[in-house]
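Below: the structure, in C-alpha cells.
All protein chains but one are shown in place.
For clarity, chains are labelled A and B in written order, and residue numbers in each chain start from 1.
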Amino acid sequence: MSDFVIDIQHLGRSFGKTEALQDVSLQVPRGGVFGLIGSNGAGKTTLIKHILGSHYAQRGWVKVFGLDPVAEPVKVLGRIGYMSEDRDVPSWMRIGELIDFTRTFYPAWDSGYATELTSVFELDVKQKIRDLSRGQTARVCLLLALSHRPELLVLDEPSSGLDPVIRRDILTAIVRTTTDEGRTVLFSSHLLDEVERLADRVAILHQGRILLDQKLEDIYESYHRVTLRFDRSSSVAPALEGSLHSDGNGNEWTYVYRGQKGQLLAASSQLNATVVAELPLSLDDIFVCNIQGH
Amino acid sequence: MMHSIIAALTWEYVARNRWMLLWLPLLANIPALCILLPLKSISPDDSFMTSPLLIGIQVSVLLSLVLVVCFGIISTQGSSRRLYRFPISTIQITSYYFWTGALLVGAQVALVLWLWKVLLPIDWPIASPVVFSIVCWCALQPVVRGQSQSLWWIVLAILIVIALSFWLLIRHGVPFQQGGMLTSQVHYWNVISITDWLITFFSLGLAYWLTAIRVTYDRSGRSNMPLLERIQLALERLEARWFSGSWNFRSPIQAYSWYDLRHRLLTIPILVFLGVLVSWVIAGLTAVIKRDPGTLISLAIGGTYLSTVLQVYMALLFGALSLFGKYLVRFEAPEHKLKKSDATPFEHGSFFNGLPISFKDKATALVASSAMATVICGAVLLLSYALIGMVAWAFGVCLSNVKFLNHWKYLVSMNVLAMVLTFVLNNLKFSIGPMLWRIDHWFWSIILAAILVAFGQPAGICVSAAFCVFVLVALTASTIQSLMKADIRLGTALGIWGIGTCLAILGWYLFRDEFGPVGMLLLAALAGLSMLPFFSTTESIRRAHTS
Partner (left out) sequence: MQIHIQAQGGVPIYLQVMQQIKYLVASGRLEPGDELPSIRSLAEQLIVNPNTIARAYRELETQGVVEKRRTAGTFVADSGSPLARKERLKLLKERIDQLLTEAYQMGFELDEVMKLVEQSSLISQQPKKGPSSHE
C-alpha cells in the first residue's frame, strides 16, 4: 500500500441530486505518470478536489501518501504541486509578488529553480497577472507547482485552451519531472494525444464512473480493430462476442474488439470468418468505443 | 417579440438581475434602520427630531443610501462594453444606461425614504434627496462608464464628490463657521429652489455630454488622450520601481495576512483616507474663502466624523456582502464570471485551497488582517484629529468652544466603538456567518424574546435581548468547540474572555447614565461579537475548505 501515492477506494460523491462520482476506485503508483481521461463534466475535477482535501469523501475513502487529505491538509498539500483548471491566481498581484507569496508556504522551495523557470518561460516578474495572456498565466501556475519539487504533481487539464507552444512547455515539464526519481505525476486531460505520449497508466472517467484503469501498454494489447470477411452477406453485423463497435456492410464487417488477439482469432474462426485486415486503433478510438459502450 | 432596443435591454437587465433587484432595496434599508431604530428607543421626544444631531444623522444616512443604491445599479447594469459589438449607436448605449439608471436611482431612493417615513416617526424630506441622488448618479457616470483605469478619472471623481458635498451641506444651511454641522442654523433641505433646479439641469447635461464622449472613446478603443496616457505610464513605471523590492514573508501567517489585507480589506482604509482628505480640502477651501480658521477646524472635525461613519458603513456593507454575496453571484450572467478569486472577494478559489497552511494559521492570518485594517483606519483618523489639534494650537482657536469636542469621553469612546464595530464587521463572514444558519443558536433567543414579549416589554428591549442571547450562545458554543478541537489554548481562551468581559463592564460603567437597557444589551452583544472571531474562525475556515 505504501507504494501507492494515491489510493482511492469506492469513492462516491453527490451534489444534491447529481451523482458526480460513483464507486470510483483508483490507485496511482509511485514514480509514474497517470493520465485521467474524461470528457467535460465527467468528474475529473471533482476527483482531484477529493485528492486535495477540498471535498470530503461521502462514501468510500481517499488516501494520499497514506494520509487522509481532509484530516491532514498541511502534510499532504505540502508535498503536492497543484495546477488548477481555471488557474485562478489573484489577478492584482505581480508575478514576483506571487512567487514570494507562494514560496513562504513551502519549506522545500528551490529559489534557484524558480528563477531558472522564470527565464525559461520568459516571464517578467514585474508584470501583473491580469495583464498576462492565458498561456503566460498557465506558465506561472506551472512554475508555482514545480518550484518546490513536489513528490506529486497534480495537473487539472493543464493544456486546456492553450496554443501548441505553451503545451510543449507543459508537457516537457511533465517529462522532466518524471525523469527525476520517485516523483509522480497525475494529470487529467481530454486531449488524448498528450495522454498517449506521457502516461504510463490511464484511467477513463465517464459520468462519474471508472470505465478503464490500465497500463497504457496493456491497453494496446487489449484492443484490436479488424475487418472480418464472412461467407454470407448480411445487413446487420454478425454478433462477435467481445466487440465494442461494429461497422461495415455485406460480407465485410470491421469490429473493435476488446480482448487478447488469440481470443479474437478463435472467436472469428467460430463464426467462419477470416481476418482480412488489421487496422490501427488510436487511444481516441478506444476512448470513444468505451464511452459508447455505456 | 423585442420590438425595440429599449425593451430588449430592459428585459435582459431584469432577467439577469432578478434576485439582485429583490435584495438590493433590502440591503439599502438594513444599515440605516440599524442606526435609526435604536435611536428611536433612546430618545423619543420631539425636540430630538429637529435637533442638529438628527439632521447630521440624516445627511450621513442619506449619503450612505445614495452610495449603496448607485453602487447597486452600476453593478447590476454591468459594463456597457457588452453592447459595443451590437448594431446600436453609441448615443443609444449611453442614453440607455444613463437615463434608466437615473430613473432607477431616483425611484429607489424615493421608495426607501417613503418606507422610513411610514415605519419611523421621522419627518424627513423626500423630494430633495431624490433630486440629489439623481445628480450624484449622473455626475459619476463619466467616471464609471469606461474600461481604462486612469488616475485622472479618479481625480475627477474626487472633485465631483467635493462639489456635490458642498452643495449638500450648503442646502442644509451649514454655516461653515464654528460649530459646523451642529449649530442650530442647520435645517432640513425642504425646498428645492430655482438654483437647485439650475444646478441639476446643468450638471445633468454636462454629465451626459461627458459620458457620451467617454463611451465613444471607449468603443473606438481609444483610452485616454495621448498626453494623459504618457503621464499615466510614467506614474505606473514609478509605482513598479517603488514596489520592486521582493517581499520576504517570515511565515505563512504573515504572507496570508498580507494577501487578505490587500485583496479584501484595503478598500476601507483607502476610503477613509479619501474621506478625510476630501474633508480637509473642503475645510481648507472654505476657510480660505471665509478667512476663518475656526471654519477649518469645525469642518475638519465634521469631515473626520463623517469618515468614521463611512468606515463603519462600508465595513457593514462588505460584511453583509460577504455573508450574502454568494447568493447574488450565483445569478449573474456567465460573462460576468470573472476569475473565481476575483468574483467575490470573500471566497477563496482552488489556488488558495491548494496551499499548505493549517486552518489555525489561516484563521490567525484573517483575524490579524481584519485587526490591521481597523488599525490603519484608526491611525488615519487619529492623524486627522492630531492635525486638527495642531491647527487649533497654531491659530489659537479654543477647542472647548467647538461642540462635540466638549467631552473627551464621547470622542474617544465613539472612535473606539467605531473601531470595534469595524473589526467585528470585517470578520463577519467567518465569525457570525456559520452561526446564522444554525437553528439551535437562535432557539434560546427566540424563547427569551417570546418571554419578554409576554411580559409586555417594549420591542427594542426584546430584539436587543434576543440578539444579545444569540451572540452569547454562539460565543459559548464556538469557545467549547474550539477548545475541544484544540484550535485554541485554554489560557488564550480565558484571556480573551477576560478582556472582553472587562471591556463590556467598562463600557457599561462609562455610559451608565446615557444608555438605557437597550444600549447596555447592544454593548454586551458587541463585546461578544468582538470576541467571537478568535474562536469561530478556525472552524469556519475548516468548513469552507472542505465541502
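A few comments on the model shown:
Assume a residue touches a chain if its C-beta (ideal position, glycine included) is under 8 Å from a C-beta of that chain, and two chains touch if they have at least 3 such contacts.
Just so it is clear, the structure is predicted and the values come from calculations on it, not from any experiment.
Within the whole complex, touches from the chain that is not shown fall on A. Here one chain is not drawn; of A:Ala71, A:Val120, A:Val175 or A:Ala266, the residue touching it is A:Val175.
Considering A:Leu26, A:Leu192, A:Ala267 or A:Cys289, the position touching the chain not shown turns out to be A:Leu192 (whole complex).
Checked against the full complex, the candidates A:Val33, A:Leu123, A:Ala138 or A:Leu264 give a single residue touching the omitted chain, namely A:Val33. Counting over the whole complex, subunit A has residues 32-33, 168, 171-172, 175-176, 178-179, 192-194, 196-200, 217, 220, 279-285 touching the chain that is not drawn.
As a convention for this text, only the chains that are shown with their structure count from here on.
Centre to centre, using the average C-alpha position, subunit A and subunit B are separated by 47 Å. Interface residues of subunit A facing subunit B in the complex, by the touch rule stated above, are 49, 52-56, 70, 73-78, 80, 82, 84-92, 94, 96-97, 100-102, 104-106, 126, 141. Every residue of subunit B that touches subunit A in the complex is listed here, in rising order: 240, 243-244, 246-249, 251-252, 254-255, 258-259, 262-263, 339-342, 349-351, 353-359, 545-547.
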